[in-house]
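Starting off with a structure, shown below.
Only one protein chain is missing from this complex, and each of the others stays in its spot.
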Amino acid sequence: MFYPLAGKLVPWFAVSSAILFAVGMYLGFFVAPTDATQGEFYRIIYIHVPASILSMFLYLVMAGYAALGLIFNTRLSSMMASALAPTGALFAFIALWTGALWGKPMWGTWWVWDARLTSELILLFLYLGFISLHASIDDPRRADRASALLAIVGSVNVPIIYFSVKWWNTLHQGSTIKFTGTSMQVTMQHAMFTMLAACWLYAVAVVLSRVRSIILERERHTKWVAELPEVAL
Amino acid sequence: MNKILWLFFVVVRRDLILAMRRRADVLTTLIFFVMVVSLFPLGVGPEPEMLRKMAPGVLWVSALLASMLSLGRLFSADHLDGTLEQMLLAPQPLSVVVLGKMVAHWMVSGLPLVLMTPVLGLQFDMPLEAVGVLMLSLLLGTPVLSMIGAIGAALTLGLRGGGVLLSLLVLPLCIPVLIFGTGAVGAATSGMGFSSHLSLLGALLVLAVAFTPWVAAQALRISME
Amino acid sequence: MLEVSNLACSRGDHRLFSGLGFALSPGQIMQVQGENGSGKTSLLRTLCGFIQPDEGRIAWEGKDVGELAEAYFSRVLYLGHLNAIKDELSALENLKISAAVSGMELGESAAISALRRMGLKGRERLPVKVLSQGQRRRAALARLLVSDAALWILDEPLAALDVNAVSLIEELFGEHLARQGMVIFTTHQPLLVAGAETICLSLSAP
Partner (left out) sequence: MDIWMRENPLTYVWIGSYAVAFLVLAVEIALVVHKRKATLQEVRQLLDVEESE
């Protein structure tokens, strides 16, 4: 059964994520050198880039789980999909927030209609749509299936949206400002990958513990839930 | 094949007759469109230069909002009186019925907007050529809005607060249509070729015709449980 | 031939019925009984394919209904609590359109004679919104007269009908069974069909 396994795994993921966060921050702030053109500000990318990568990837994972749930009618996949959505939305939010903070010293304004930022914003809208559709349907099975369909439609649309936004952007601005023109130094890469791994592990830990609650909620009428030690307390 | 076409036309004709009997609904959408478009100059000021630049965006966004407004009724009226259940039992694929309803919805709520465009374009002092391109882009783009919107309408069928939720779900998905639609007009006014924009819009339309009826049919089956 | 085995259905957390099985052969009629909330409507909607059952199988002439899909739908006529008629249209238009949606082209005269038999003479062309509840139900039930479906699934067909109309429905059921049709229905009123024994299926709240 998935529930106890997830319960055992959560602390491991949580602890290793915390360690990696600490290591990544140390590398990012004390080991990695100051960037020649962007000064200290570039250090935002250690949180910005992992957050935006994760927000996009989690959407695909979510749509994948949702599709599995829709096609094979496996309830666990649907529960995973709905557990993934809030985490993905938060990462999208962090990516937007840090992107704006990075943009202020770099471009002199908080918000630039840059292709990446705009796509990220639309991604956040898609997450919010998924969450609110799921929340407004009372019947859990219909909620799972309807939002799964939405997630799939969204994931098909994401490339089209990205392409169109990018195209629109080049049309209006001529050239976009690149994040890092020069190749990154090795220590920067190390810091980046450590932070990325930390975010990954964090996402896994949070999603697993959220899905545990969802399982309990959905299966509260079954016998095995009644026999769980933490319930019997 | 013939039976499929026949069912398609039956559904289109049915929805058109119903729309004719309820003209007020159709008119409100159109009036909403005209009003929103007319509000923009009041909001940003009457400088012709700026208005001319803004016109395609304003008209497109208003068309998007107007089509959201009418989408709520696409399935819900039939859901409430039980006729939708009968359509689920049609002996031909449900996507045919859905496509029929999409087409009828567009003819009732999209086409009038396209026809209204020249008048509104004059309000914004748009050059004649740009108005033509705008009409063309709306002609290609509004069916896509109806089709994507139908998926949202099917998903939110019978939910409380369905109308707002519908916009929340559908608007992000409509962004590419908006971009290519306004892009075409922008390109035309700045003297560049606009055919690439229009062909991209056309490609979106083809994609939408190919996939959205099926997706919306699945959504309906989910929502009707 | 409709065969149902080990059918289970639930709404939300609530299990409506499980382990339900029956078979209905041509010429047979079945009444589904049960208290309010026992899942009668859900059962009928499941039989129509609107609701996916949690467990179990519904087979039409030996084949799974889910695989038959449209081929099965063309054999079914369903009338739910809702009349499935449009207020803005006349009874005649409603009948013709619903016949068309179910894949049948219906001539004007056939439609009019069906409506007349349902006791709507002189009201065929009035918009349905001016008719009374009972008359609307009659307009909806007129579909029974023009349909060629083998399986009728009717949810409370007698609601809002007067005595004359009820005996007309009994007559229609008799004719349909004589044509080797099948009927599944729910009702809270007594209904007698001449020449056929009604099978009873009781749903009890678990």
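The first chain written gets the first letter, and so on, giving A, B and C; residue counts start at 1 in each chain.
Keep this in mind: contacts are C-beta pairs under 8 Å (C-beta built on N, C-alpha and C of every residue); 3 or more make two chains touch, one makes a residue touch a chain.
The structure presented is a predicted model; accordingly, all values stated were derived computationally and were not measured.
Considering the entire complex, the omitted chain makes contact with A. Screening A:L117, A:A146, A:M188 or A:V206 for touch with the missing chain picks out A:V206. The hidden chain makes contact, of the residues A:L101, A:L128 or A:A197, with A:L101.
Residue A:I47 is the one among A:I47, A:I161 or A:V204 that touches the chain not shown.
Interface residues of chain A facing the missing partner chain: 25, 29, 39-41, 43-44, 47-48, 51, 86-87, 90, 93-94, 97-98, 101-102, 104-105, 202, 206, 209-210, 212-213, 216-217, 220-221, 225-226, 230-231, 233.
Here, only the chains that are shown with their structure count from here on.
Ranking all chains by how far their C-alpha centres lie from the centre of chain C, first place goes to A.
Here A-C and A-B were compared by C-beta pairs in contact; the pair with more is A-B. Chain centres here are Cα averages; for chain B and chain C they lie 36 Å apart. Averaged C-alpha coordinates give centres for chain A and chain C that are 49 Å from one another.
Work out the mean CA point of chain A and of chain B, and you get 32 Å between them. Shared contact sites, meaning residues of chain A that touch two or more other chains, fall at 139.
Multi-chain contact residues of chain C, defined as those touching 2 or more other chains: none present. Of all residues in chain C, only 11-13 touch chain A in the complex they form. Only residues 138-140, 220-221 of chain A touch chain C when the two sit together in their complex. Chain C meets chain B in the complex at residues 48-52, 70-71, 73-74, 76, 78, 80-89, 93, 97-98, 100-103, 127.
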